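As you look at this complex, bear in mind that one protein chain is not there, while each of the others sits in place.
Entry: subunit A
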Amino acid sequence: MVGVEDLVHFRYYVSSKTINKLIQVHDRIFCCIAGSLADAQAVTKAAKFQISFHSIQMESPPLVKAAASVLKELCYNNKEELQAGFITAGWDRKKGPQVYTVALGGMLLSQPFTIGGSGSTYIYGYADAKYKPDMSKEECLQFATNALALAMGRDNVSGGVAHLVVITEEGVEHIVIPGDKLPKFHDE
């Protein structure tokens, strides 16, 4: 059964540095990183190892909740030293598509959709207004692209290229939208 509410992750990176902010921690689980990128990369590296080991011990793909919990444990137990937040999202056989936020101090929250990063403050209104449950893949992509475009338009430290990843039971699809191809809104 392919989830109708597919997961879409949007990430953008500063154009002068090709930093990838979408990290694959397992076959069907991705992680968006925010905050200090050095901290985030270190944490995801450790988490990727732990999740991979766990999956081999279990002899089955990991649950998205398990992956998010691993990240949460790392963030919470090292909260003095770290400054990184994550959005973990993916697909698993038990619950299908899921989204989890791991906040700065190590809070783990499951949500139908979520936004994060410096540019997210500008699009809370848009996201809350435009989100509806059980969207199709195309509607989801449109929602994410618009949200990204709006945030990149207003935030001075966001911009460049938009990366999107669609995760389903069948596989993972990467979509890259360069800055000039993003939708334009009234003030541009």
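One rule holds for everything that comes next: a contact is a pair of C-beta atoms (placed from the backbone, for glycine too) under 8 Å apart; a residue touches a chain by one contact, two chains touch by 3 or more; residues count from 1.
Quick note on the criterion: contacts and distances are computed from a predicted model.
Asks: Can you tell which of "Proteasome subunit alpha type-3", "Centromere protein L", "VANG1 protein" or "1-aminocyclopropane-1-carboxylate synthase" UniProt lists for the chain that's not drawn?
Replies: "Proteasome subunit alpha type-3"
Asks: Who touches the missing chain here, A:C31, A:A89, A:L108 or A:A127?
Replies: A:L108
Asks: Touch as defined at the start, partner being the missing chain; which of A:A38, A:M58 or A:V176 qualifies?
Replies: The missing chain is touched by A:M58.
Asks: In the complete complex, which positions of subunit A touch the hidden chain?
Replies: 54, 57-58, 62-63, 65-66, 68-70, 72-73, 94, 108
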